[in-house]
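Here the complex is missing one protein chain, while the rest keep their positions.
Here is chain A:
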Amino acid sequence: MKKVLYRNQFSNVLGVSLVVFLLFSSMVFAQDEAAAEGAAAEVAATGGDVANGKKLFKQNCAACHALDRKMTGPALAGISEKREREWLYQWIKNSPAMIKAGDPDAVAIYNEYNQAAMTPFPTLSNQDIDDILAYADAPPETPKAVAAAPAGEAAAQEGGVTNELILAVLALVFGLLVMMLVLVNKTLRRIAEANGVDLSQVGEARMPLWKAFVKNQFLVLVSVVFLLLMGAYFAYGYMMQIGVDQGYAPVQPIHYSHKIHAGDNEIECKYCHSSARVSKTSGIPSLNVCMNCHKSIYEYKGNPEGPSAEDIANGYTNEFYTGEIKKLYEAVGWDEENQRYTGETKPVEWVRVHNLPDFAYFNHSQHVSVAGVECQTCHGPVEEMEIMYQYAPLTMGWCVDCHRETNVKVEGNEYYAKIHEELSKKYGVEKLTAAQMGGLECGKCHY
């Protein structure tokens, strides 16, 4: 398990900020924005509008169809060659009717795909369907090579070089200083000798520093007290971080990236962690929740710009992520080939990141639904976390601080109407904090 502790945080931060400062002071990045969008809409031979087709496909079809592979429904690439166009119009507009009418092809498809009837699309015009088919027939778009990657890599490399260079220069300067000191010392000695001063006698006549120190009892006392206090301070600091796993980022059985889900795709936290609204636990989503999307999202295509240099350095390639999706399929027992569940499941053993001790009762719904606290307040910038880690210390002091500072969200909550009015009058404040509401009482969290 990887465990990042904040013990060395201070020096790390110092070092990193120094490097960053030097980097940015010496270099200026100029980035060209690559034109991402394709130029004009290509018009295929069939006369369909590929761009419009793409749009319609994404809106209506992509949930169940892919171009090059079977999903809930068949792969659509080259479908116009396989079927009569008239048949396709009819099928797309109202497939159940065809099945009912006993069209042999329709019935065959219906049976092949687990008798899951396709949703009828009566609103699509023939032209729309043509467009979609044009898109389906168009040669697959080649992923755009991204120029940014090498540049980024170079930048990273350059950064590394500068780093080492500066260190070398610093070492050199330091060495020079030491040498100068030695030289000065030598010269002084030489001058002293030349002037006939006996250096050894001077040394003997004086009392050694440590003896003087020992003799001065006051000084000894002060320094002992000082040392003890220092020791106590550091010991306290060390003790206090025992059991505080801030920054704990365990390796998970499936590399689930919150950055991709919550960050890039902006999925609302509570879509997956739905029980946070009503329960004490936020709930690790069950795998069927994953499959709501991943039934159709079977591979990772990356962001339009492609993986960043950092990602590539970490091994976060598209293939890597796709591999993780396959792990999900294995766990949930999803047979991609036949688009069905096998029933053989292997529940995922996630490693718990936030370990509140058993004696502390914490209720998500109280904070999320009642108080309206953002998830990020306690969990940090989850949408930027490639690997989930514990952002907050989760210590009692941390809880209490927040309860002292945070006003109770009373607006629109009838529960608070009377109690808030009376209590705020009693305390003579406009808004009550959670602490004034009783949120610091032991029994509110410990029972």
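Criterion: a contact is a pair of C-beta atoms (placed from the backbone, for glycine too) under 8 Å apart; a residue touches a chain by one contact, two chains touch by 3 or more; residues count from 1.
Just so it is clear, contacts and distances are computed from a predicted model.
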{"item": "Omitted chain (choose from \"FtsX-like permease family protein\", \"Potassium-transporting ATPase KdpC subunit\", \"ATP-binding cassette domain-containing protein\" or \"Quinol:cytochrome C oxidoreductase\") - UniProt protein name", "value": "\"Quinol:cytochrome C oxidoreductase\""}
{"item": "Residue of A:174, A:226 or A:361 in touch with the missing chain, whole complex considered", "value": "A:361"}
{"item": "Listed residues A:74, A:247, A:263 or A:285, member touching the removed chain", "value": "A:285"}
{"item": "Hidden partner chain, residues of chain A it touches", "value": "1, 242-243, 245, 248, 250, 275, 278-281, 283-289, 331-333, 345, 347-352, 355, 357-361, 363, 365-366, 369-370, 412-419, 422-423, 426, 438, 441-444, 446-447"}
